[in-house]
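Only one protein chain is missing; all other protein chains are in place.
Right, chain A next:
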Amino acid sequence: MPDIQALVSDLASKLRKRRVQGSYETARLTAELLCAVILQHKEPTTNGAASLIEAVRRVGEQLIAANPVELAVGNIVRHVLHIIREEDLSPLTDIVGELKLSAEDDVEDIAEDENSQKSSATTDGCLLKPPLLLAVFEHLPDSATACQTFSSENIFAGKGKKLKSELIKAVNELIEDINTCREGIAEQAMELIHQNEVILTLGHSKFVKEFLCAAKEKKRSFEVFIADGAPKFEGHILAKELDKKGLKAIVITDSAVFAMISRVNMVIVGVHAVMANGGVIAPAGLHVLALAAKKHDVPFVVVASTHELCSLYPHNLEVLLNEMRCPSELLNFEEFSDCIDYGIASSSSLLHVVNPAFDYVPPELISLFVTDIGGYSPSYIYRLIADYYSSEDLPPQQKPAS
């Protein structure tokens, strides 16, 4: 346990100090940590899954509190909790003797094909949650606890071990998924990018880069406009990388997107998080780009992996939180140090610099989501979320709020 605690506080402190950033990196580290948590968890003889869920949730809360802006952490924690609940149910079905096959399939399917898993989930019928019906949602906590108490009675030590190894397997598959999500997204590039098209992107996203490179490798020829993504100007990095791959890249400023949008066939961007309503939290400047695309009826495509799917709605408190970054990214402190002199009564700090990191782009501006499990329209996102997360695990903050 102390070992785990050290690992947890290590990751928490890294998150706190903003030393781990970006949804991919945070998701991977969180999943690895939770894997270790499950591995080390010494379950009591009774009630194995419940205590495990409690342990994972406790770790999750620490991590989420460490940097609430990184929504991917919460996503992974909730997804792992969801996996535990599902796995917990499967031995139950084993004992009941019904639906044994579908449950076994379920375990393997999580990794292989999310769609089939979904179907298997629906075959589980009333035991697992039907995502659409609100009435059933309300009953769910009761039924879930009922299931747990029922299962805990039936779980022997051997069963507990089995549960754990199944869990480890499932979480490892999750890690594998996170690691390979880029390839999954990139596979779909051929279907979306056509010959001689002009693509516009903003800033630097690894998913977008992989996506474009995949199309290039398959001998598609197209042009990329890159809005440079102030204030960090990561678009310049993307331009360099694309140049190495032999792609024609044209750098423009963020403010020039309206000027160039009429020449563009498609906008492809990466985001920070996908909300449950199909909107996205994205680097600042993307909302303008989305509006420009809407105005000229250019398709606005968002590439996102499943770990960016967030079970929150944009009106949730923690989402309203925008990360205010360092003003020195915008301008040089030294140059302005005489303007930012509060020491003189007459000119007390009239100059302020505000540097918000994120924009919210509403779902109606988004044409398509390309995820590692296929392409979806914004209105379908809530279904994906229901497949990925259990409703019990929605953040506790939401309950008092609602």
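By our rule, contacts are C-beta pairs under 8 Å (C-beta built on N, C-alpha and C of every residue); 3 or more make two chains touch, one makes a residue touch a chain; residues count from 1.
Note that in this section contacts and distances are computed from a predicted model.
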{"item": "Record-based protein name (UniProt) of the chain missing from this complex, from \"Signal peptidase complex catalytic subunit SEC11\", \"Alanine aminotransferase 2\", \"EIF-2B GDP-GTP exchange factor subunit epsilon\" or \"BOS complex subunit TMEM147\"", "value": "\"EIF-2B GDP-GTP exchange factor subunit epsilon\""}
{"item": "Option from A:Phe258, A:Tyr313, A:Phe333 or A:Tyr380 whose C-beta touches the chain left out", "value": "A:Phe333"}
{"item": "Touching residue (missing chain; options A:Ser51, A:Asn265 or A:Asn355)", "value": "A:Asn355"}
{"item": "Footprint left on chain A by the chain that the document does not show", "value": "6-7, 9-10, 13, 16-19, 32, 35-36, 39-40, 65-66, 165, 168, 321, 324-329, 332-334, 337-338, 340-346, 348-349, 352-355"}
